[in-house]
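My questions will all concern the structure given below.
Here the complex is missing one protein chain, while the rest keep their positions.
Note that the chains take the letters A and B in the order they are written out, and that residue 1 is the start of every chain.
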Amino acid sequence: MSKGVAITGMGIISSIGNTVEENFQSLIDKNAGISKISKIDTIHKDEIKVGEISFTNDEMVQILNLPESNNYSRTALLAEIAVKEAVNNAKITDINKYKTGLISATSVGGMDMTERYYYSYKDEVDKRKYIDAHSLGDSTLKIASSLGLTGFTTTISTACSSATNAIMLGARMIKSGKLDRVIVGGADCLSKFTINGFKTLMILSETDCMPFDKNRTGLNLGEAAAYLVLESDEIAKKENKKVLGYITGYANANDAFHQTASSEDGEGATLAMKKALEVAKKSPKEIDYINAHGTATPNNDSSESKAIIRIFGKTIPSFSSTKGYTGHTLAAAGAIEAVYSILALQNDIIFPNLNFKTPIEETLLIPETEVINKKIKHVLSNSFGFGGNCSSLIFSKEL
Amino acid sequence: MNNYYINGIGCVSAQDTSNLELSFDDFKELKNNKVEVFKPNYRAFIKPAMIRRMSSGVKSGIVASSIALKEANIDLPEAIITGSGMGCLRDSEKFLEGIINNNEQYLTPTSFIQSTHNTVGGQIALGLSCKSYNVTYVHQATSFESSLIDSMMMIDEGSDHILIGGVDEIGPHTTENHELVGHVKKESDLKNGILNSDSKGSVFSEGAQFFAIERDKKNSTYAKFIDVAVYDKLEIDEVENKMNQFLNDNKMQISDIDMIVLGINGDIDYDEYYNLLMRKTFKNTQQVYYKHLSGEYNTASAFGLWAACKIIKDQSIPKILKINNKEVPTINNVLLYNQYRGLSHSFTLLSSC
Partner (left out) sequence: MENLKKELKEKIIENLNLEDIEVADINDDDVLFGDGLGLDSIDALELIVMLDKDYGIKLTDPKQGKSIFQSINTMADYITENRK
């Protein structure tokens, strides 16, 4: 008997807020968190805009009460802050009471430290502690250790769809009974590596990004972390937990077209959305809101628009990309947008697609540009990454 | 209850393992402390137009996965699930060095794109035009085991043909860094091999191992995959208990195990995890090791699985892998145990079929 996957807690830190409540307030106040970069010294700093979190690393170390000897990368700091909020929100007191796991996602990992100290390790012995912090799995292990979690842990990295895939794995493990409870999500901090990487691909915008707009020129990078606590609906009932929503659909498909570009007809995206609907046993017209991937690159938004049309035909549901608020937070994107999707569900609100003026000529899709009050039962959230990795999730108010 | 059959295997490693004519008799214990893969004839597997951009890890991954799929006679798997602890390290280093050395100027995208951890999985999918589920696990030394667990779930959920693999590269600068903190064994300490080592560190290497896991048995079947369990942290005295629990969960006990495959890597600080098992728990069991052939990397346990599969199929244990010498009339149940520096413990259970 397959179990329902209930969401009982959330935590988030992004450029528009350090908690779920702060993020929600910024979303409804249309307060974007896009600005010039301040914490990284890059020659590109006047040519890009980012979604940067205001806390310094030292401030986060204080908040988390870490010893000075710690070797946390910025990614790990953000991750732990968000996980702690989620675990508190889910009112978990004994982390190992049930078969509890942790599935985290990241693409930057400890690269922010590695790029700082790459050539320094020989001479600066005190910095060598960061050598072990480089790997993508490191932050996951740190969080598990910090929570005292002894159950299953793993880390996923599939570029921009990473956190969505982490959430999907968590849901599958609950459904199969392999886990009773799982903390899922992702984290990525800004780094010179990713800033320069995206610069070489010429897909960074010099101004505030314009998802789904005809005149979009590229994305703004962002940093963030967000986590959900998933529990089997049985356990949620037993523990009398407040359920924020359910994960009813999920899918991952591959575009198999090109290493970084999406296929013109959005094949991978179409397959992912289609399969997610099948898993949820829902038809397209039951989707009330799509939180799109919408990075504002010429390629993604065009390809995603075509995929949306292929799935929804003439009846396109309300949709928006929230990347105008936070920037593209890479591996964390799927997780912060999961939080936003659940907030939409809980509050019957659709968050606007900022900076939109003119639709893309080929597809003429128009996203919501204001905060809209609307009864929402099911939300579809998309995340598409390099390597043709396309993932979709469906969140529902009830099972 | 589903079965999970390992029907195809492919391996690129420090030994000439992609050459299917060779056997363990042709392999030699590693004498250097930093070893690259023995290069296969990449062009036999990959089009020149695609090869030009690929890193070593991607090329090795494509070769190993091609061998595994061919053996299992699979054209299109229903999932491609990869594990990699450090990703495409050489391209990461290349791009990062470009940033630092050229002050962020004149950088080109190829090494950035190639550095993302899911590049191997993505490139395999591209080559096969495979639009199915594709995920990469990056959980240090249980990255490969995570992909094993996912493949079991996929078959439980209804899929029939899954491709899984473990890939890691050796990166020159990263290795230097690990040398600074004593993780790399000194070459002079390798004289007497890695068994009963009295020195720190391990041999750093790289490799790609892929497996075709299917619901149904075939002529090409090597073994049945029964179960896997992973633990972030275990104390030395906890291992035996956890192992017993794992076996009991699978209706077995220590005495049912015909062969134990251990991830001994010659690091005196951590091989103690294995020593207790060798001296006591598995005193009467055939013990086998493999990292003296493969070297150490986050997904080296996949090499252990590759070796175990061959042993089960051939029903014969190569001398070079033996730690002790027990009479084993039939090799039915095989347990693999691995850990790295006290973390990332995994138990994997296989059986013949």
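To be clear about the criterion, contacts are C-beta pairs under 8 Å (C-beta built on N, C-alpha and C of every residue); 3 or more make two chains touch, one makes a residue touch a chain.
As the structure is a prediction and not an experimental result, all values here were calculated from the model.
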Shown chains touched by the chain that is not drawn here:
A, B
Specify the residue from the set A:Val61, A:Val243 or A:Ala261 that touches the hidden chain.
A:Ala261
Options A:Thr200, A:Asn220 or A:Ser318, residue touching the unrepresented chain
A:Thr200
Under the stated touch rule, tell me which residues of subunit A contact the chain that is not displayed.
200-202, 258-261
In the whole complex, what residues of subunit B lie against the chain that is missing from view?
48-49, 51-53, 105-110, 113
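Here, only the chains that are shown with their structure count from here on.
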Per the centroid of Cα atoms for each chain, what is the distance between subunit A and subunit B, given in Å?
30
Subunit B residues within the subunit A interface of the complex:
80, 85-87, 92, 95-97, 99-100, 103-105, 107-109, 112-113, 115-119, 121-123, 125-126, 128-140, 142-143, 146, 149-150, 153, 156-157, 173-174, 177-178, 180-181, 230-233, 298, 343
For subunit A, which residues are in contact with subunit B within the complex?
42-44, 106-107, 109, 111, 114-115, 118-119, 121-122, 128, 131-132, 134-138, 140-141, 144-145, 150, 152-159, 165, 169, 172-173, 176, 178, 192-193, 196-197, 199-201, 252-260, 267-268, 271, 385-389
